[in-house]
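Removed from the display is one protein chain of the complex; every other protein chain stays in position.
Chains: A and B, in written order; residue numbering restarts at 1 for each.
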Amino acid sequence: MSEKVLMKGNEALAEAAIMAGCRHYFGYPITPQTEVAAYLAKRMPQIGGTFLQAESEIAAINMVIGVASAGKRVMTSSSSPGISLKSEGLSYLAGCDLPALVINVQRGGPGLGGIQPSQSDYFHATRGAGHGDFHMLVLAPSSVQEMASLVFKGFDLADKYRMTTMILADGTIGQMMEPVSLDMGEVREYDKPWAVTGTRGERKHNIVNSLSLLPEELEQWNIKRYERYAQIEKTETMYESFMADDADIVVVAFGVAARVARNAILAAREKGIKAGLIRPITLWPFPKAALKEAAKHAKAFVSVELSMGQMIEDVELAIRCSRPVLLCSRVGGMIPTPEEVLAKIEEADKTGGAE
Amino acid sequence: MTTNILISGFGGQGVLFTGKFLAYEGLLENKEVTWLPSYGPEMRGGTCNCSVIISDTPIGSPLAPYPDVLIAMNLPSLDKFENDIVPGGMVFYDSSLIERGVARTDIRAFPIPATKMANDAGFATLANMIVMGKMLKETNMFPAETIDKTLAKVVSARKQNLLELNKTAIRLGYEL
Partner (left out) sequence: MIVFDRPHALADVKLHYCPGCTHGIVHRLVAQAIDELGIEGRTVGIAPVGCSVFAYNYFNCDMVEAAHGRAPAVATGVKRANPDNIVFTYQGDGDLAAIGTAETVHSAARGENITVIFVNNAIYGMTGGQMAPTTLPGQVTQTSPYGRKVESVGYPVRVCELLSNVTGAAYLERVAVNNVKNVRAAAAAIKKAFRYQMEGKGFSLIEVLSTCPTNWGLTPDKALAWLEENMIPYYPLGVYKDKFAEEGKQA
């Protein structure tokens, strides 16, 4: 195993992208993800890659579409307001079945919002990244190590399923430094016979396209895509379970919220409350089965989020509302304290979540 | 054992670098570490701080709202964070820039005339390292002999000429 180094989350993810074979990056400056662009502006020219600062977020995501169409690994990064602008492109990526990696280092919203950490783009990432029926693979790193390893894995999943992988990070994980091992293993290569690289006079022309004016045909495209999604839900769901096996109170949290929750769970256990954590690593597909299983022994759930309560809907759906789900949330760039999470765990324990 | 450290001061006082040094010390001693800066609109001269957590067990939250150790490099930092220190905790502060004493009696306070000492020694910008030297000694967090090794790692390649000065500054604080 390679030596651990101390790196910022944003830099670790940029380096992992290079290790995954990404040689094309397009972006536009926005806090708090600018380190990604700054790092790659320095690194890409050293390795013969392309770093290009686009005229807009919209142009950047369309340049991503261009490289993805040509069959090469490509990424862009931004923060919440910039991701809104990229939404059109995210829909086209899905409609064209193109693989790409998009980073959202979230900040508080709506509108210009603030620049401090947030998780309030959960709905956007898992539900409404753009017009039309589609999903992205959504990965939520909770440490600097995961900023690197999920980027590496994200590129692989994107190629494997011809989908966009979104890394849904937050300003805290992006800005913090932790020891990280950049031992990522081998890059798996995928055949891309659909890519537009020139026919060389040897094959019929390839067309990368999302348009069909025939409803019967367009319906089939959508159905085929959702068959693939169903497969992914079966095989690619990832989560971490911490003291959840026997838990009466199951906390569900991702990203920085999960780290805060971990402190609270240890404090709750010291007080004799059997609390545990289920941390979704994939937000889509959401770890429904794990939560449904936990509902067999848990008397209540607590969803900890840096939003007004978005993931809580997925928790309730996953357990079919069979148990109460309490919300512990701070927004606008605020982060819940372990004490606040503990208080919510205690409330859930006392009342069983009954209002 | 987990130690929460908060380092605060003006931009340019080496606040983030001090935190980075401590985080690297932890890494080289095989501890779990996190380093988290405050971040804001890009500007010079504003206040900034960073949280460093060093632990024997995996670290949950990287925030240190209630530090065991506070390093305050200016008055606004002491004003803002003095009351957050856990009872029994420690504060190290630059008494050349902070004229008041520490009001709390349930924490141990270490005034260090760091800016004056740094000026006298001819390296005005290294007051932070003097304060940190004192802090390393009083907390006894790391073996003294590891300090030079960590420093060599943290000081960037193009600033290696500052390595010896940094060592001297830490020693000044350590031997205080």
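The rule is simple: contacts are C-beta pairs under 8 Å (C-beta built on N, C-alpha and C of every residue); 3 or more make two chains touch, one makes a residue touch a chain.
All figures in this text were calculated on a predicted structure; none of them were measured in a lab.
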item: Visible chains that the absent chain touches, using the contact criterion stated earlier; value: A
item: Selected from A:K8, A:H24 or A:H135 as touching the chain missing from the view; value: A:H24
item: Option touching the unshown chain, where A:G21, A:G66 or A:G132 are the choices; value: A:G66
item: Listed residues A:P45, A:G198 or A:G352, member touching the removed chain; value: A:G198
item: Touching residue (missing chain; options A:V5, A:M19 or A:L52); value: A:L52
item: Where the unshown chain meets chain A, residue by residue; value: 24, 26, 50, 52, 54-56, 58-60, 62-72, 74, 88-89, 92, 96, 196-202, 205-211
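Simple rule for what comes next: only the chains that are shown with their structure count from here on.
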item: Interfacial residue positions of chain A with respect to chain B in the complex; value: 4, 6, 31-32, 115, 171-172, 175-179, 256, 259-263, 266, 335, 337-338
item: Residues of chain B that touch chain A when the two form their complex; value: 20, 23-24, 27, 32-37, 39-41, 58-63, 65
